[in-house]
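And then chain A:
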Amino acid sequence: MMENSIAWILLFPLFGAVLSSLLGMANRKVCWPIGVLSALGAFGAGIMTLIRVIDSPDHMVVYLFGGWTLDSFPRGVGIEFRADLLAILITLIVLGVGLCVAIYSKLPVEQETPEKEGFFYPLFLLQITGLAGICLTGDAFNLYVLIEVAALTGYGLIAMGSKRAAAATFNYVILGTIGASLYLLGVGYLYIKTGTLNMVGINEFIGATEGLKESPTMQVAFVLICLGILIKMAFFPLHAWLPNAYCHAPTATSCLLAPLVTKVMIYVMIRMVLTVFGVDFSFESTLWSSVLPWLVVIAIVSAAVMALAQREIKRMLTYLIVAEVGYMVGGVWIYNYYGMVGSIFHIISDACMTLCLFLGAGLILRKCKTTRFDGLRGLFSKMPLTMTGFFVGGFSIIGLPPTCGFFSKWYLITGAMVAERWEYMVALLFSTMVMVVLFFRLIERIHLAVNESGENLGKGHGDLGLTKEQTRFSEGPLTMLVPLLSAAAVVLAIGIYNQEFVDLIEIFLDPFDLPGEPLSK
Partner candidate 1 sequence: MGLEIINTLILLLLVVAALVALRVKDLITASVVFGVYSFLMCLLWAEMGAVDVAFTEATVGAGISTVVLVATIFNLKRKSSD
Partner candidate 2 sequence: MYPVAVFLLLFLNWVVLSGKFDAFHLGLGVVSCLIVTYLSHDLLYHDRKKGLERRLLEAWSFLRYLPWIIWEVVKANLHVFKLAMTKEGYEEMSPRVVTFETYLKTDFAKFVLANSITLTPGTITMLIRGDVFHVHTMSQFLEDDLLTGAIERKVAEVFEPESLKKT
Partner candidate 3 sequence: MKNTSLIPVVLVGFLLFYASTDFPEWGDPQSPASSSPVSSHFIAKTGVDTEVPNMVTAVLADYRGFDTMLETVVVFIAGMAVLAILRNFSRKKPVKRGHEVSVEPDLIVTNTVRLVVPVIQIFSFYVLAHGHVSPGGGFQGGVLMGASFILIALSWDLERALTRFPINRCMVVAALGILLYAGIGVLSMALGGEFLDYAELEKVLPVSREMARYHAMLGVEIGVGFTVTAIMFALYANLSSRGRLEGGL
Partner candidate 4 sequence: MSMIDFQVIAASGEVSLFPLHLLGMFFGSLGLVFFLGAAVGLIRFPDFYTRMHAAGKGDTLSTMLMLTGFGLVTMEDFSLGSWLLFVKIMGVVLFIFIASPTVSHVLMRAASEDDEMPLTEADGKKSSNKGKKRN
């Protein structure tokens, strides 16, 4: 069990999915327990793997499927999973979010997609399988397959919602397929030039072969892979699929997909840049690295402005995701040690705080039947716990200490200063201002007696101008509230223990030759 813990991370949800589809036909009630149990099992296996990774001398656990061991066979004959610190941290985030949402999903699924638990939970669990696999795999083609697993389950999960969700999914299908195909083409070109699909093998080959860096095929492969991933992560001009898909999706779906999919794709980008192509190739021998930081600035600013224009919580949050994607991509491409640390840390913290916000939005939707701003008046006195959780996420996105969002943003801004990328820093600060406006506008609606046009309806002393019925205490059900509050707790905990996380990330980044050394050295 111990030495196979990496395989079990994927096998628990896989078997859970098959079992819940089999047993779900006989009795729909067993689906939810199976889903929670297998998510829990996967989380346990993930923790076990983390312990093994930290204990191992080079902070790396390699698992070779099919027993094609490295000493008796050349590298890349079989498929290998490489759990280094970054991979296992992101995997744990995926599994944790999966567990949270699995618990949370019981009531929303019963309500929004009645009688379809037998389809929802298999797809849900396979989504976790795919995302966790993307984080762990050490094989470029296997990564593609796992991206397909994650994407297809995503299409299914989103389209299960309303009719508009199905229409939005169609856009997602088209764009997602284009993205995946571009990635696959890039991998094909890589294979032509290097003769292996193993990530480490590709990196070694690039390092050992002369003239490969100037090869047009390699350059195009790099550009295609980046383009594919950028489409998949909804980078600004290519983000068109995301807002509609996520805000029309069923609650449980958007809670699972919104925190994870884009972040995992940014992880893939970091993996490609650092592990596969290597720092030299990615940042120095392509035109790409000088174009992208400017695109990032445009992305952050326009996504923030578009978020400002929304009048609905879920929709506003989707645009915030697009802006956050801009942060992280920028952090990678300013080519700086702090930027990279900030980017990785921001993946972790952004997953947690987006989870918080979406879980909160789901609860609001359940109680108020709407997530439009004007329907939220006086919500704090009605469901204080939910709102506390929601605003912990909100403050973290703004970047208030001691939430985790503050620290990741701190590293990003430090990176921008050290690398003298002032335009990126200005964009970051601008978008922070926008988020302050957004969330304080929400606070105004929810805590104070202000209506949509900004007019004060209350008579002072906490009176909101609402009837007793409207403000009566009525919290959400426990299965939904507990995940939300624990997510909020995690946001705070990561913020408080930020140095431990940064230490782990620094251990991971140590072998890579990035400019701007850590202060501790």
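The rule we apply is simple: a contact is a pair of C-beta atoms (placed from the backbone, for glycine too) under 8 Å apart; a residue touches a chain by one contact, two chains touch by 3 or more; residues count from 1.
Selection rule, in plain terms: all candidates are chains of the complex that A comes from, given by their letters.
Remember, predicted model here, so these are calculated numbers, not experimental data.
Chemist: Here chain A stands alone, and the other chains of its complex are listed as 1, 2, 3 or 4; which of them touches it?
Modeler: 3
Chemist: Can you tell me which positions in chain A touch candidate 3 when the two form their complex?
Modeler: 4, 7, 11, 14-15, 18, 21-22, 25, 63-68, 73-79, 113-116, 119-120, 122-123, 126, 129, 133, 141-142, 145-146, 148-149, 152-153, 155-157, 159-160, 166, 182, 185, 189, 191-198, 201, 205, 215-221, 223-224
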